[in-house]
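Please read through the structure below; I'll follow up with questions.
Note that one protein chain of the assembly has been removed; the remaining protein chains are unaltered in position.
Note that the chains take the letters A, B and C in the order they are written out, and that residue 1 is the start of every chain.
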Amino acid sequence: MGNEVNAKQILSAAEEIVSDVADFGDAVNAEVRYHTSGRRKNAYVYIEVTASQWRELALWLKKSKKVDYCSMITGIHWPENADATWQVVAHLLRTGVTNPAVVNKRVHETKVDIEGISGNEVPLEFEISMTIPETREPSVPSVADIWVGADWNEKETWDLVGIDFDGHVGMRRVLLPHDSPTGYHPLQKQHKLRYHDFNEMYDDAQGFGRKPEDSGRVK
Amino acid sequence: MILLATEDVLTIRDWVGIATDFVSENTIGMSRHWEYTDSVSNFLTEFIMCVMVFGGIMTTLLILLWMERKLLGRFMDRRGARTSLRSLWVGENGVTAGEWWNQLPFGTGVPVGMLNQFLNEVAGNDHELEAVSRVKNRSYHGVWWMLPGFFQNLADGMKFLTKEHMVPEKADRYVFEIAPFLIIATTVMCFTFIPLSPNFYSNNSEMSILFLMAIFSVAPLGVFFAGWSSNNKYTLLGGIRSAAQLTAYEIPLLVTVLSVVVLSGSFNLIEVIEFQADSGVWNIFLLPLGGVLFLVAMVAEVERIPFDMPEAEAELVEGWWTEYGGMRWGLMFASEYLRTYAACLLFAHFFLGGWEAPFEDTIPYIHYVPHILWVFLKAWFMFVFFVWFRAALHRVRTDQILEFGWRWLLPLSLVNLAMATALRLWVYDGINGEWPLLIPILITSISLALFILLSVDEDPEALEAQTRPFSVQTVDVASPGQHRE
Amino acid sequence: MAEMWISMGPQHPMTHGLWTLKVKIDGETVVDTEPDLGYIHRGVEKICEARDFTQITPYADRLCYASANTWSHAYIYAAEDLLEVEVPERAEYIRMVAVELQRIASHLMWLGAYCPDVGNLTGMVWCLREREMMMDLLQELGGSRMHYNFPRIGGVKRDLPIGFALRCRAKLKLFLDRIQEYEAILDESTIFLVRTQGVGYAKAEEMINHGVSGPNVRAAGHNYDVRWAHPYSIYDELDWEPSVERPSIKGSDCYDRYRVRVEEMRQSALMVLDGLDKMPGGADTHYQSGDPAILGKAPARAAEGQTGFHHFEDSRGESMFYLAGGGDERGKHPYRVSIRSPMFITIPYASKCMIGYKIADIPAIMGSFDPCIGETDR
Partner (left out) sequence: MVDEGQNYTTFSSRGLLDMVGDLNDKALEASRMKDFIGVLGGRFLNWAQRKSLFPLHLGIKCCALEMAAAGAPRFDAESFGVVFRSSPRQCDVLLINGPISKKFADPVVRLWEQMPEPKWCIAMGECAISGGPYFQSYNILEGVDTVIPVDVYIPGCPPRPEALIDGFGKLREKIIRIGAVPSEETEVRGAPIIVADD
């Protein structure tokens, strides 16, 4: 039987984080949420934070809570919400990876005793969300110096969604051509797909409801 | 018997000499320039022999290329090339090639049509084997005597003829055009001094081995020209790599050849072969180390895997010939294989007794086999090793071949030279012109035992500790590529 | 020679795809690197916003060409999280079989592409030979050769075909023997060892901080694996352990990354063999048979405010789909699909890794990280 982190360990670790986050005050709201599918319905930590507090929270997570891995930072454009037009979602992981121990000039690989781990060693998922009200130049603080893995995620978010990151060094286009026009960020909602009017095809995938233009006039 | 070994049934060079003598005596000899008769006759002989040797080499080169494709295919669990000439008259997938022989003037195509009809009957689409193997999902492409895949290289070569010749605009045009000819010309010049049989060679100069080694190492200069003039960074790197690794393998190669020369007591290639025939022992049994060194250095010289850094496909797109296309590339491709062929022939001559049949004195009637056949068979046998290396080994890095050349090949070749000198000075029985029979047996068995012992490179201690066979586990051991500290 | 910039790519044998690695070299030594991506950026995330939830699966398949099944499963798990769908146990087993077979095929493709990187074509052809075997098995499951569209929201497309377990066992046992052939041509070759050992050092914590995960981290000596750390599916019922490699003191090198993938192929094959034994019977492969969501007539819906994400162990590291519901007024489309690609983060790190080595080490180091540009550019 393969070992894995069980739901209890995850839940207690998540609750610990949530109770510790309360130190930040009103600017940071944390709660324990649960995945809704699968057999386990594991818990994860969901944190809502204002953009100004994001860097502080990130440093705290990195230093005190050993959150060492930035999985994804992405942005969403909600043009209809005036008070939350831009949303930045960060997914972090606590992996607990350490460099293998060196004993007697010989390396020994780390095998985690999965059932025995607790506290800051338990792998845990984080979802962090922050919103920015309606603005022409949305911006949140960069965390690329805390987790280097966030570097290219932030580049991509600026490239595709148009949310800038304060303090990010060397922001540039990564996926779009370098000569794309300034201010063109295709994942913003005002940009439509090519042939976006041609949507009936996708409403009725099998084409059962589709009729020829001259139906009824032809015998 | 020994006399027979150095003669040949086909004394072609003598016949050509007689013919040219006759011609020049009856033309020049009759005129007032009669004193030039011998020179003209010699020139004509050399010229005709050059053409014949080169023709023989070029036709058998097709066999070499075919071997490479087929063997490599078999090593890789593929079938290799299966293209046949059949599509010339059958067409492709139902689109027929048309009865083009009927367009030939004066009805000269009629025999072609009859031949075509015959071939279609015995090897055509409706052959029963074809249907069977299609059902079995094994493509049967003609009967074996149509040599499936043999004409693939012919097709490649003819295709290069029709390709457009492109010169990059910023390239140094003259050097760019000269470089291929430098490579090809020096490659062809090698074959003037490589005899194919005692009576089938174009020139037998006194110092032929010296000239051979000299002309063999001109080609890297052409490679450097080509790489530099293409105005491409990859080709430049390839050219520089070629020049850099030249010294690493060229000196061990020359020292190894020198050991053969010392052993045989002559700088003449034919005399080296005759010495092996006369003394009754091939050099490979006296200098096994020399044979290995020569093979390794030759693999580096002809730039094949594992030493093909100048054209390393993984990092430099196609290496120094990236910018060459069309016939110039085709010729350089052919010259690459010609150099390999020359290397194989030289190995056969230096170490495998040249045209001497194995056990020529013991097996009766074996000397009736034409000598030229033995030379080719030995060369092709050596080529199998080249293909084998290519299939089994990986590409080394530039610094690794330099290190390998200077640290291993050069000392070993010096040891080999010392061995050859000692053998020649103290062991060789100069009066009878023979080797004591015990010596080659002893050397060969000791070398084989050493080879087997040294092949077992597993470190028992490392195995026990579950470390790696090639230990870079500790910080102390220097390993190539550690420049990060 | 003065320092100069070389642009490796977009058409270059080293790249295993379509991207440019700009390299600054001093003689033969690499001084600086700069990756340039985006040559096959397709805008999948934007297109998916105009598709309903069942229609996104083929796009997820086409994200990574070497490892289609793992990506469509990564999407399906996220979509199930969004749509709150349960999956029967047999379907989970079938998914596990599909994913692990795909992992083997992907690693075979990697090994096949890695052999020419260090100058040997034979290994590549042998790996592709065995990959055909895995392709056949997956083709039986999904019906297509490369892009299977196999998982469904709440189950799988179809049950295992008759006799699949028999053929699968036979082929995997043959494959376990064939792995020794690769080790014979790679591990026993001193040239391969000197080319891969001692180049491209990477440390575990450094990699995690850079966002690199999966086999690359396990090669550095820590058995972190999403399959046990953030558990999903039925991996707890199987008898397995993530393959870990013991690196050198300076960190894991190319050889470690090669070893860990070969071991992972073994581990996955054993996992499939084990799973075929433990698979529960019955034909219960979907949570509700004849569900209209499968047929595409009445698509599944997710309202605004609902989100779903799922960390998934891809064959190249941790991949993730993040879905936000409420794409149109009926909630039929996702509002935002965001894809976490492991190689997108790994390629910059691998480019940094090769600074200080020779030009010939560039393909050896880059290849050892298993780049796949389809998922990188999205």
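Brief remarks follow.
The definition used in the following text is that a contact is a pair of C-beta atoms (placed from the backbone, for glycine too) under 8 Å apart; a residue touches a chain by one contact, two chains touch by 3 or more.
Quick caveat: nothing in here was measured; it's all calculated off a predicted structure.
Within the whole complex, touches from the chain that is not shown fall on A, B, C. In the complete complex, the hidden chain is touched by one of C:146, C:176, C:249 or C:270, namely C:146. Taking the complete complex into account, B:329 is the one of B:329, B:351, B:383 or B:428 that touches the chain left out. Listed residues B:45, B:116 or B:152: the one in touch with the omitted chain is B:152. Checked against the hidden chain, the listed residues C:13, C:155 or C:275 yield one contact partner: C:13. Listed by residue number, the positions of chain C touching the unshown chain are 10-13, 16-18, 38-44, 46-47, 50, 58-59, 62, 65-66, 109, 112, 125, 128-129, 131-132, 135, 145-147, 373-374, 377. Residues 176-177, 186, 191, 193-196 of chain A touch the missing chain (whole complex, contact as defined above). The omitted chain makes contact with chain B at the following residues, 69, 73, 76-83, 85, 87-88, 91-95, 97, 100, 103-106, 108, 139, 141, 149, 151-152, 154-159, 161-170, 313, 317-318, 321-327, 329.
Note that only the chains that are shown with their structure count from here on.
Taking the mean of each chain's C-alpha atoms as its centre, the chain lying closest to the overall protein C-alpha centroid is C.
With respect to chain B, maximal separation of chain centres occurs for A (centres as means of Cα atoms).
Between the Cα centres of chain A and chain B there is a gap of 61 Å. In chain C, the residues touching two or more other chains are 246, 248-249.
For chain B, the set of residues touching two or more other chains reads 473-475. By the touch criterion stated above, chain A contacts chain C in their complex at residues 1-5, 35-40, 42, 68-72, 74, 76, 89, 91, 93, 95-100, 102, 105, 107-112, 114, 123, 125, 127, 147-153, 156, 160, 173-177, 186-187, 191, 193, 196, 199, 202, 205-206, 208. The part of chain C that touches chain A in the complex is made up of residues 37-38, 41, 43, 45-47, 50-52, 55, 77, 80-87, 89, 92, 203-205, 207-213, 217, 220-224, 227-241, 244-249, 251, 295-297, 307-311, 318, 320, 322, 324, 335-336, 338, 340, 344-345, 348-349, 377-378. Chain C makes touch with chain B in their complex at residues 1, 4, 6, 8, 12-14, 28-29, 115-122, 125-126, 129, 185, 187, 189-195, 197-199, 201, 246, 248-250, 253, 255, 355-363.
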